[in-house]
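Below is one structure, written out as structure tokens; the observations come after it.
Every protein chain but one is kept in place in this view of the complex.
Moving on to subunit A:
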Amino acid sequence: MAQRATNLFSLARQALSHHRNWPRLWAAAEPRRHYQAIIIGAGGHGLATAYYLVREHGLSDVAVIERGWVGGGNTGRNTTIVRSNYLWDESAHLYEHSLKLWEGLTRELDYNVMFSQRGVLNLAHTVHDVREAKRRVNANRLNGIDAEFLDRDGVKAVCPGLDVSPTRRFPILGATWQKRGGVARHDAVAWGFARAASRLGVDVIENCPVEGFLIDNGVCKGVRTGKGEITADKVGIVVAGQSSVLAGMAGFRLPVTSHPLQAMVSEPIKPVVPCVVMSGQVHAYVSQSDKGELVLGAGIDRRNGYGQRGSFPVLEQEAAALLELFPAFSRLRLMRSWGGTVDTCPDASPIIGRTPIDNLFINCGWGTGGFKSTPGSGWVFAHTLATGQPHPLNAPFSLDRFTSGALIDEHGAAGVAH
């Protein structure tokens, strides 16, 4: 069914009837008895998977089931950074594919996800940082990804608020710069995918927790939920911090540990940070939202936990890091902080592919950096579900790499060392 595009004109038309006739963004749905594919988790990744399953692979019969509300997990709790300047080829290709999808996403979804290519600075503070930064820039360039190494003056030109004086405790020696990187409105990404998927006939079912799997002879036949049993030809788990819990229900183990991760925003102020600034050495990442809030990501709590609740010293450390980069921000104020649960892998790379159970697939382990890959992750996972085989882009990210040893260690290149 062709849908009329939403734009200024439809807004004006709806205004005439006092906006009384806007449809639901996604239809309220109750589960049917059987689907071709069930995606567990209505975060960005899960919704994107459902969307591409229909859009790219022609499935007609897909449900996304969610224990809470759409986008209520890490999709709505991150610092919204999007970039693709990863070191290793496997990661670079995956994230770059995702970035390309980001670049057309607002139009693709007919929903403004406010993807803002403000550029991402990754600061180098030591001789070692500079060497690693140049290595990454070179690798990115040869992989066809925009990347530049900026010296101190270049950094200052891109982000005048940064204190680049050589007398800082960790002076800024340079930075990598990915102009095409940036930020997006995270909630809108979930809503946009939910809306677009729903328009394609996907059932988005909220308040529907998974309580178990229907597994017969090593083959997954569906799920047991708070709303009854639902059978499916294929099931995909896309539940981030809860991945190991669901894997446990299905009877297999993951090399994933869940940790609290916090982020925070300042009170809204007039524009002062024009791009995304990341630093591994002082451990900070900062950007400014369209609303004017400084968006800051803290480190993970080292302890394991499923509670979306971190500890305050981690936030203090992040504030100190912010002030090392921007000493002028000392009188600005933290407005709100929150926690999420991140699923971290030993090599800081995701797991996207098959599980030991046939017809059960998993997409997890994105750790602290999953938001940027939302469309790409959904795209490759949809391919994996639809064909039963990974796409070449996600083949290296299989679960069996922990058996073979073919790890993709992005700790060093992730910008922020956790």
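Worth a mention:
Everything below uses one rule, namely that contacts are C-beta pairs under 8 Å (C-beta built on N, C-alpha and C of every residue); 3 or more make two chains touch, one makes a residue touch a chain; residues count from 1.
Here is the rule we use: contacts and distances are computed from a predicted model.
Set against the options "Sulfate/thiosulfate import ATP-binding protein cysA", "Cysteine desulfurase IscS", "Peptide/nickel transport system permease protein" or "Sarcosine oxidase subunit alpha", the UniProt name belonging to the omitted chain is "Sarcosine oxidase subunit alpha". The residue touching the chain not shown here, chosen from A:Ala188, A:Ile300 or A:Leu399, is A:Ala188. The chain not shown here is touched by just one of A:Ser266, A:Asn363 or A:Thr384, and that residue is A:Ser266.
Contact residues of subunit A toward the unshown chain are 6-8, 10-12, 15, 18-20, 22-28, 68-72, 76, 89, 92-93, 103-104, 106-107, 110-118, 125-128, 131-139, 141-144, 148-149, 161, 163, 169-170, 185, 187-188, 191-192, 206, 266-272, 282, 288, 290-292, 309, 311-312, 315-317, 319-324, 327-338, 346-347, 401, 403-407, 409, 411-412.
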